[in-house]
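One chain of protein is taken out of this complex; the other chains stay put.
The chains carry the letters A and B, assigned in the order they are written, with residues numbered from 1 in each.
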Amino acid sequence: MKGYRNYFLNKLLWFLVTLVAAFILNFILPRLMPGDPVAAIVSRLAQGMSNTSGVQAIYEQYAEQFGTNKPMLEQFVLYMRNVFQGDFGFSFSQYPRTVADVISSSIWWTVGLQFPAIIIGWLIGNTLGALAAYRRGTFDKVLMPISIFVSNLPAFGMAVIMLVIFAVTLRWFPTSGGYGFDLIPNFSWKFIWSVFIHYQLPFWSIVLITIGGQAIGMRSMSIYELNADYVKYSRLLGIKDRKIVGYVFRNAMLPQITGLALSIGTMVGGALVAEIIFSYPGLGSTILTAVLGQDYPLISATTLIITLMVLLANFLLEIAYGFLDPRIKAAQAD
Amino acid sequence: MLEVRELTTKYITRFKEDIYAVDHVSLKIEEGRSLGIAGESGCGKSTLALSLMGYYFPPLHYTSGDIIIDGTNISGMKADDVRKSILGREIAYIPQAALNALNPTQKIIRFIEDVVKAHDPTVTKDEIYEMARGLFESLGLPAEVLQKYPVELSGGMKQRTVIAISVILRPQVLIADEPSSALDVTSQKMVIKMLRNLMDNGYVKAMIFITHELPLLYNVTDDIMVMYAGQIVEKAPAHEAVFDPLHPYSKGLMGSIIVPEEGLRDVKLAAIPGTPPNLKNPPKGCRFAARCKYVRPECRVQSIQLRELENGRSYRCVIGEDELRELYAREAE
Partner (left out) sequence: MKYTIQQIFQSGKFITGFSIFMTILLIVIIYPLVIPDPPLKIIAQGTFFEPGIYVNVYDSINTPFYTLNLDEAADRRIANRLGDEDRQAIKEWLVGNGMPEAEIDPANTEQLLDQWFNNFDPTVRLPGMTNADRNYYIRLNNNIQGLLNTSGAVIAELDEETAVLTEKATVPQSAYVNVNDVPNVRVLPLGTDNFGRDVLTELVRATGVSLQIGLVAGSIATLIGLVLGLVSGYIGGFVDDTIMFVTNLFTVIPSFVLLILISFSISQEQRGATTIAVVIGFTSWVWTARAVRSQVISLRNRDHVNLSKLSGHSITHIIVRDILPYIASYVVMALILQISSGILAEAGLSILGLGPKTTDVPTLGLMMNWAMIYQAHILGKWWAYFPIIITIALIAFSMNLMNTGLDQVFNPALRD
């Protein structure tokens, strides 16, 4: 258990380091860009809003909050304090809502959509990939080209195709939104059913995209493992093939977990764009509104939240990997 | 003990071509004896090792011939019966790349449990543990190894663990395929010592040792067999194979060895110019003809049979025993 504790502490430390780096990047990148951010924002405000008292309020609040006249370090301390208080200021584009309010109403849609979809897609993809490697033959020959093509479709492309087929043409599912536009969120069956129906297309388009890439990865991992020396040796000691296949798939699965941890950021990025296609009320649409409304505080906070989500998912996967791969305990114990 | 008659096996490539990597090989090994098989890489010696087990999986396929162990012909048996009653019990195998021969995510003892239970599901885990501990201790391996993962073992320790696992079911015959080639000199010595130990203490009754490192064979085995392009080209007691080789290929392999023992250590199979024939389309005549210094016109026409000599030696060449010795003697001057 000592080995695992070391591993866990190591990963925790790394998680904290990446967290700090994420804050710094989120703080510094917009400030490094050419041009005076204050002037840019003020000019955007002037264009964007007709409500003069709103403009004034935001401007004062902005100057106060970002402390743009103070030295960088002081600004950063201010920024961190605001972040930890969950205070991201007002949203430019959705004034008088606060950024925290906008994000808290969209984040759970994204979390509830993307993480189950990525996990389900990962599971299905790995199963298919393992089967393709073990069975070969027709199954492999049919599945692989499809997987390769599907995995090369951008996530938004898959989303558009699903939408056109199942929502526009067949009319089985609604085209957009997270629930019926005529409903107010509550715990009635009608609302839950509406959410469920709206969930299907975005969910399955992310699942399908994930399946393609994972199946290909798992197939080649499995083929690699099937050719490993221990497979031959186990066979020649009389161990049944079924048992050996068990070894192989467990061993091929482990790098797939690490792979998922490393690529989850990219997957989330693609899925956010897919959300936009379905006008799903998650963070993807929030980014789009923020971009269209030149809403700096909202963009900054949304990207930060997404980064934190990805880092957390990554950390959790690493922790899970530590439990699943016995070598971790062994290697760290020395 | 183990007798193989005219065994032929082939690989089927993904282009559906047949490659006969073991071509009508016969051999016999008595209780208490050990046999070395030598040859360049790709000569079919490792395939022969696999083929002798009587258990074939793609791309290797059985074609013809008999494998007889203790009077039982296993070449006609069902694959699952071979798996259950022959593999590991009658014939055991030590793989070429023993460093990766163990499943990396399994403790040694778990693997041993799988091996034992594959042949007898009724044995309990405690019994298996006692059995494994007893074996490991008697072979000079610490019992703690059982509770470790392969990554936690050093190269030499891993190799010795693999050897111990191979004999856990007390097989009659042990086939070791280059068990020491990837190790440093000290570990090599320990492995050889351990293999001899297995024979001396009756853990196994006979051994087949495959290598391309000649000094090892000379020190370890009683007889030596030389393979070339899927066929046996010479069979002789170890001393004669090294100091009085008959087949030109054997001669080429052993050619530079003159001083016994001391000098032998550093001599490996000397390179012979040219490359072995492509086994997809083996030449009609002698397979060594293209590289042979003493080639004659008839060598390229007819296939050459193995000549049995009176003293139990045999070799595959058209030229007579004495004439060959004369040729070699002239060459040496």
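Everything below uses one rule, namely that contacts are C-beta pairs under 8 Å (C-beta built on N, C-alpha and C of every residue); 3 or more make two chains touch, one makes a residue touch a chain.
In this text, all values refer to a predicted model and were calculated from it rather than measured experimentally.
Visitor: For the full complex, can you list every visible chain touched by the one that's not shown?
Guide: When the full complex is considered, the omitted chain touches A.
Visitor: Identify the residue among A:T110, A:N126, A:S205 or A:S300 that touches the chain left out of the display.
Guide: A:S300
Visitor: For chain A, which residues touch the unseen chain?
Guide: Missing-chain contacts on chain A: residues 14, 17-18, 21-22, 25-26, 29-30, 32-35, 37, 40, 148-149, 151-154, 156-157, 160-161, 163-164, 168, 175-176, 220, 223-224, 227, 262, 265-266, 268-270, 272-273, 276-277, 284, 287-288, 291-292, 296, 299-300, 303, 306-307, 310-311, 314.
Simple rule for what comes next: only the chains that are shown with their structure count from here on.
Visitor: Rounded to the nearest whole Å, what is the centre-to-centre distance of chain A and chain B, using the mean of the C-alpha atoms as each centre?
Guide: Using C-alpha averages as centres, the distance is 54 Å.
Visitor: Report the residues of chain B in contact with chain A in the complex, numbered from low to high.
Guide: 50, 53, 55, 57, 83-84, 86-89, 92-93, 95-107, 111, 114-115, 118-119, 148-149, 151-152, 162, 165-166
Visitor: For chain A, which residues count as touching chain B in their complex?
Guide: Interface residues on the chain A side: 228-230, 232-240, 243, 247, 250-251, 254, 325-327, 330-331, 334.
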